[in-house]
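Some notes on the structure that comes next.
Shown here: the complex without one of its protein chains, the others still in place.
Labels run A and B following the written order; every chain starts at residue 1.
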Amino acid sequence: MCSDSDPDTRLSRRRLLIHTVEALSIIGLAGASIPLLRACSPQGVAVKKNAPLKQDLSALDVGQMITLNWQGKPVFVIRRSDAMLKTLAPNANQLRDPLSVESKQPDYAKNIYRARDPHILVVVGVCTHLSCTPSYRPDQAGDLGPDWRGGFFCPCHGSRFDLAGRVFQGSPAPTNLTVPPYQLVGNILTLGEPNPGEHT
Amino acid sequence: MKHLRHLLSIVVIALGISLAQTTSATVNDQASQQHGADLYMHYCSSCHSLKYLRYDQMAHDLDIPPDKLTEYLKSAGRKADDPIIAQLDAAMVAKAYGAPPPDLTLIIMAHSPDWLYQYLLAFYPDPMRPSGSNNHMVSNVAMPDVLSALHQQLGDAAFKAQVADLVSFLNYTAEPERHTRYWYGVIILIFLTIFLIPVILLHQDYWRDVE
Partner (left out) sequence: MRLFIWLAQRLPLREWYQRHLSHYYVPKNLNIWYLFGALATLLLINQLITGIWLTFGYSPTLSGAFDSVVHYVRDVPSGWLIRELHAAGASMLFAVLYLHLFRGLLYGSYQRPRELVWLLGMGLFLVLMIEAFCGYVLPWGNMSYWAAQVIMDLPTAIPGIGDDLANWLRGGESISQVTLSRLFALHVIGIPLVIAFLTLLHLTGVRHVGANNPEGIEIKKHLSPDGTPLDGIPFHPYYTIRDLLGVGVFLLVFVGIVFFFPTGGGLILEPANAIPANPLQTPAHIAPAWYLTPFYAMLRAVPDKLGGVITMAAGLALPFLLPWLDRSKVKSMRYKGRASSFMLAVMVISFIGLGILGLTPVDHAVLPFIGNQLLAQILTALYLLYFLLMPLYTKFEACREPPDRIGGAQ
């Protein structure tokens, strides 16, 4: 390999070698960072995915809300009265997404009631703005404006949702409250995905 | 730089050996581990947990057929994503035999595969002990000779093969990802060897000027 003779050849050979070493070094460093990046991804195997949560709703009165702890998040369950259900349609023109096009809910909740059974609302109690927990305000309170027919009010930045969890225009929150997957058999509510083979 | 040439040939040889080692992890090993899992579920899991291993993880890694998995889950009364916990209460077993049965997920790391193999073959009848048996490798061991019936049924040679399978299974439980480790190693060694070629050439190029 007698490339010593011509200094130009030698210089270009040297440059080629430098570029090769640089390129391989960058590839090597990138490769070395892959395990570090991977190690930060969610440890799905360690956490039981979608562990179903069963709750008996027989003791739930009309108008009452209970909060369940599911996968580390609060889930609101409300037995809605007929009067409450009647407030949903008039709200429509003040809502940002009355038909729940943008928000997250299972197919069976993509209706005006956002529920399987209109009288039972199941919604994740996490404000879609910056994740505070909204307060349940079923009353027609004066402090929430003359048009307030009942719903949820988030104390952090003032987002307002109706009794189906749909967000009002003017709220900082961009979408309606999320509805989680659930099954309702009589008075037994089961939060979470059904096991494969089970009836949806 | 003949030293470097020698070094590179050593590297290539080492790569070859490690490649051979990797590919020798054949189907046979998996069959052995599957059978070992079966033995474990029948003879060991009532007392000994594998608490760092889940049923579904084991079934997936060892290709255990679904009906076998259901059988294991049913007899233990557990769900697929549960860790493999012993059926009997540890305190109760400790009272009956004198010591709580240890968890066996990492037992191969605490004792080598050879040791475990010898240990399981080293039981002998001893009327002086409450369990009726003793062990050549661990005197006055609290563990009873749970495999004695199997031993008598099969005879020495076949029994040894069974024990080998059981040890092979426990080898898996201690490190489920062993094969991944080998392959990553081979790939990285190949990359490093490729990397070193321009580095050596560049080094020679610069140092030619220094006397």
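Note that contacts are C-beta pairs under 8 Å (C-beta built on N, C-alpha and C of every residue); 3 or more make two chains touch, one makes a residue touch a chain.
No experiment lies behind these values; they were computed from the predicted model shown.
Asks: One chain is left out of this view; which of A:21, A:84, A:126 or A:177 touches it in the full complex?
Replies: With A:21, A:84, A:126 or A:177 as choices, the missing chain is touched by A:21.
Asks: Among B:90, B:122 or B:199, single out the residue that touches the unshown chain.
Replies: Hidden-chain contact among the options goes to B:199.
Asks: To test your reading of the contact rule: which positions on chain A touch the chain that is missing from view?
Replies: Touching the missing chain: residues 21, 25, 34-36, 38-41, 43, 45-46.
Asks: If the hidden chain were put back, which residues of chain B would touch it?
Replies: 7, 11, 14, 18, 21, 52, 102, 105-107, 109-112, 174-177, 181-182, 184-186, 188-189, 192-193, 195-196, 199-200, 202-203, 206-207, 210-211
Just so we're on the same page, only the chains that are shown with their structure count from here on.
Asks: How many angstrom lie between the CA centroids of chain A and chain B, rounded to a whole number?
Replies: 41
Asks: Spell out the residues on chain A that touch chain B in their complex, using ranges where they run on.
Replies: Touching chain B from chain A are residues 4, 10, 13-14, 17-18, 20-21, 24-25, 27-28, 31, 45, 48.
Asks: Touching residues of chain B toward chain A in the complex: what are they?
Replies: The contact residues of chain B facing chain A are 54, 57, 81, 188, 191, 194-195, 198-199, 201-202, 205-206, 208.
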